[in-house]
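A single protein chain has been omitted; all remaining protein chains appear in their positions.
On to subunit A.
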Amino acid sequence: MNMQTGKTLSVAETALCDAYDQAIGELPGDGAVLAARDVLISDFKEAGLPTRRVEAWHYTDLKALLRAVPAFDPAASADRIEPLVEGASVLSVVNGVADKRASADGVTVTRFADALLDGTAAAGLVARDADDTIGRLNGAFVRDGFVLDIPAGTELTTPVEIQTTQNAGQTHTRFPATFGAQSKATVIERHVSTGENAAFVTTVSDITLSDGAEITWIIFQAQGGADTHLGQIRITLGTDAKLRLYVINAGGKLVRQEIHVVVSGEGSDLVLRGINLLGGETHNDVTFTVGHNVPNTTSTEVIRNVIFDRARGVFQGQIRVAPDAQKTDAKMSCNTLLLSDEADFSAKPELEIFADDVQCGHGATVIDIDHTQLYYLMARGIPENKARAMLVNAFVAEIVEELEDEPLVEALEGVIADWLEKHA
């Protein structure tokens, strides 16, 4: 496909267009999928990467920040890794290719490549809106992933870990998951780089909670210091559904994690907890939208950021309450521990409320280490660096402990402590 637009393309935009031309012959899909991909890439060529002039990307000027995109690298070789929580069923994707033998008790697992080949995935290969660069790029390039179907009434006793590992090139994955009525499960979506080379990763999860489902979904991102990670999770909540969504970022050079929630069932509850551990030159953007569309629903969002060095963090949180979504209770807060004068954080809360009988609020704070707490720990003989690390850890551990699932809490506290030890 030739580039015939009048605009000047950036190096990264050109690389993405070239990658599509080179990869399209290899990417799985029937005619409908191919047509959907072509629409998405031509829309991308038309729109290009978003700049700060696009409202949704104001704090993450992707065109300026994404300097280069590595080509697909068929020779890349990563390994699957041990699951975060011992005993979890691992659904592994290595260098963008899903494990053919992957399975998890109680879950119907199919490879996303098969859904592309038989065309059932075609309907999902659409952008959410005109500014949905992640949906667009992922839909054009997606090669594999898993489709999870958890039947009604299923209660999973061990977590399922969706694991993507790569060490170079490009990886584009998708994970549609349907949780049947009254099902209970914990899913860990974990993205890890196992090498030093720059990788370009996009991933889209699309999850639906049927009536009364109670699900914990953890996104844990630990890409390498040269990697770009563009993630998106699309969520639909049914009647009385309860979702605890944890988003933990602890890696990557350029990261955008989007969370889009449609609350369409009365009595449903969303708990979003975000932990962003940022160091080095990382640019990390968490963008969240929730639409409360029916009456009597609740959501709470707590984002905790720890920022070292010259890292930059962004949180955009938008709560929309539809005109008939009375009795909505939504509370959002974003707290940042800024540990360097050169670090930076931007928070943009937005409330759009069209109903009159609701409780909605938001708050944002930026703090430093509490000196009284630091003094108290030191007065017990704990050296300053260790005392600081304990306090930084405490700032995020509070959030993790809310999970009240001991193996999971221990595993997450472990990776957080490891990260802090390397960066503090």
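Keep this in mind: a residue touches a chain if its C-beta (ideal position, glycine included) is under 8 Å from a C-beta of that chain, and two chains touch if they have at least 3 such contacts; residues count from 1.
Everything below uses one rule, namely that contacts and distances are computed from a predicted model.
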| item | value |
| --- | --- |
| Record-based protein name (UniProt) of the chain missing from this complex, from "Fe-S cluster assembly ATPase SufC", "ABC transporter", "Peptide/nickel transport system permease protein" or "Nitrous oxide reductase apoprotein" | "Fe-S cluster assembly ATPase SufC" |
| Among A:I188, A:V204, A:I219 or A:A387, residue touching the chain not depicted | A:A387 |
| Chain not shown, touching residues in subunit A | 371-373, 375-384, 386-387, 390-391, 393-398, 401 |
